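With one protein chain held back, the other chains of the complex are shown just where they sit.
Each chain gets a letter, A and B, in the order it is written, and its residues are counted from 1.
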Amino acid sequence: MTAVAEASASPRSGRGHRRPLLQSERAQGLALISPTLLYALVLLVAPIAVVITYSFWSQDYLTVDRTFTLDQYRIALTEPIYRDLLLRSLWVSLLVSFFTVSLAYPIAYYISFHGGRHKSLWLFLITIPFWTSYLLRVMSWKVILGYNGVLNSGLMGLGIIDEPSTALLYNTSAVVITLTHAWAAFAILPIFVSLEKVDRTLVEAAKDLGDGPIRSFLRVTLPLSLPGVISAILIVMIPTVGDYVTPKLVGGKDGVMIATAIETQFKRGANWPLGAALSVITMIVVTLMAASIVLIIRQAGRRIR
Amino acid sequence: MIEIRSVTRSYGTFKALDDATLTIREGEFFSLLGPSGCGKTTLLRMIAGFDDPTSGAILVDGQPMDGIPANRRPTNMVFQSYAIFPHLNVEQNVAYGLKRLRALAQVSLVGLGKRGATELSGGQRQRVALARALVMRPKVLLLDEPLSALDKKLREQMQVELRRLQQAVGITFVLVTHDQYEALALSDRIAVMFGGRIAQVASPKEIYQRPANRQVADFLGGMNFMKGSVVEANGATITLDTPGFCRVRTDRPAGFSGNGHATLGIRPERLRVLWDDARASHEISGKVVERHYFGEITHLVVDVPGFEKPLSVTETNDFGADDLPIGAAIRLGYDPDALVAMAD
Partner (left out) sequence: MKAILSKWLPAYAFLYIVFLYLPVIFLPIFSVNTSAVPKFPLTGFTWKWYVELTNTPALTTAAWNSLVVGITASILATILGICAARAITRYRFPGRTAASGLIMAPLVLPEIILAISLLIVMLSLGLELSLFTVVLGHVLICIPYSVTVLNAGFEGFDRSLEEASADLGESSFGTFRRVTLPMVAPAIISSLLVSFTISLDEFIMAFFLAGTDATLPVYIWGQLRFAAKLPGVLALGTLLLVGSFVLLTIAEALRRRAERRVQGKGVAIA
């Protein structure tokens, strides 16, 4: 009844002339959202459209040739350097989202199921470190993992190693560790939200019907929290592919990722069309990878049941 | 006071309210009764001005309400959620529409003025909502299921208060409810609604005793239904033969086509168990097949030869209906006037 009354979505057609234009709910809603929408269109959609356009052009030193060409894509996909960078970026983001989500799930579960009255305090505690400058967080890992860093000096002080290890910093693992730390909160929150939505009586029902704690978790809690897991993976994976700061600060030569290549094309390399093609490819590949991971997880989720 | 003239409200192809026509009189306690989705809240919200008819007109006090926004209508509303402003205290809530505070006393809220809105109990919130609407001196007070959030005891208490309040202030009340007992207990008149249509408008007694159709009869409590074959139909009355009861002459039901069959109904409490040697002018006899104990009364299900289905009988426990064994042979007395004919 109330639902019907509130679902007043239909326009009052034929009666519009009796009322001001903005009386209809549709028009009011659209009018209200339009400034924000316009902002997103002008500063998000339009710029990305420009990038896509650039990717079909070519550049010779400083002159941009505006004839349609797929050359940039050919270069970006065949030159080993770009291919390697892209693959490494994808691999790193895959690792990071895997570690972040698997580390985050138990803590989200703990807060949701055992957090009691202190749930929001726990969440606050978890989010605090993430509001410090990203730059500084990455840098603190440099301080920890560096040649003269905390870990090396600590291990030496304890007598576990004799001389500082160089294996800790300036490689892909350093990038993965740093990013896993950097994105933790972004993985915990969506998983926590979906766990909160799991009706506790469903878990009780599963136990009542003979499932032990592990089976009821695998058959009820986990499948029902999969939407949270999926959004956690997407939230972590997509931005990670294009991360610029972390590889620059802790990645060294081994840890360079695609963002650096894109930046180079737009700054020093001054080949905008190639940079644009790299950007477009990155977006497409990320989208494809995200979509296939979502599909795989959904399939796996179905199989558990 | 309020005139609803063939008002229809459709959402796309769905008609929440379909060609409703209704007149609510001045100073009347009027209820819109029906199951959820019947269009009663839609109608109330259109009177208040939160929704507009797709077609038709609503007049309050002779004034067409078309195009008049809610804030300029002579109606005020008590919301289902009460809609007490949580950031204001009781006094500020009541005085929201006006700077007058006399309504506080009327609904026994004296001494609560400075209390925060979030510290109130359910019953107090309901009173604040009432006071806040009444302080506006509306011509019509609209109440959207105002008692549905309260527990049973408090609800019954508030029903009495609501009726007293209406008599004291003397303005028109329009109540939306899905609770038939609430509507019967409070109203001067009731409109029963189903599927966006008004099925019957009448006094509580008439609605209960002379329901316009089977749906209305069913919604307002239990009833034994049976088919009667029409023997004679002339003018305002029809005569019917029933499988088990006597031949009855009764009011011609609205929408009755004229011949063939009509539905007959009798309320379970209008069938009385005849103990020992007691006699009634009309009797039938049968066997008890089920017995359900309800404290002061017992529901019996009695199998009577000739009837398609067993009959429901409600009997007080004064004479030991609660001790009747299953299978016991009993006699039931009835008054032919208690039989109602309805169009199928």
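Definition applied: a residue touches a chain if its C-beta (ideal position, glycine included) is under 8 Å from a C-beta of that chain, and two chains touch if they have at least 3 such contacts.
Predicted model, so just to flag it, every value in this text is computed and none were measured.
The chain not shown here makes contact, within the complete complex, with A, B. Across the entire complex, the residue among A:184, A:206 or A:274 in touch with the chain not shown is A:184. Across A:33, A:70, A:161 or A:205, the single residue that touches the chain missing here is A:33. Summarising the interface, chain A meets the missing chain with residues 6-7, 9, 25-30, 32-37, 39-41, 43-48, 50-51, 54, 103, 106-107, 109-111, 114, 120, 122, 124-129, 131-137, 139-141, 143-144, 146, 148-150, 152-154, 157, 181, 184-185, 212-214, 234-235, 238-239, 241-245, 249, 259, 262-263, 266, 272, 275-276, 279, 282-283, 286. Residues touching the missing chain, restricted to chain B, are 48-50, 69-72, 75-77, 79-87, 96-98, 117-122, 125, 132-133, 136, 149 (touch as defined at the top).
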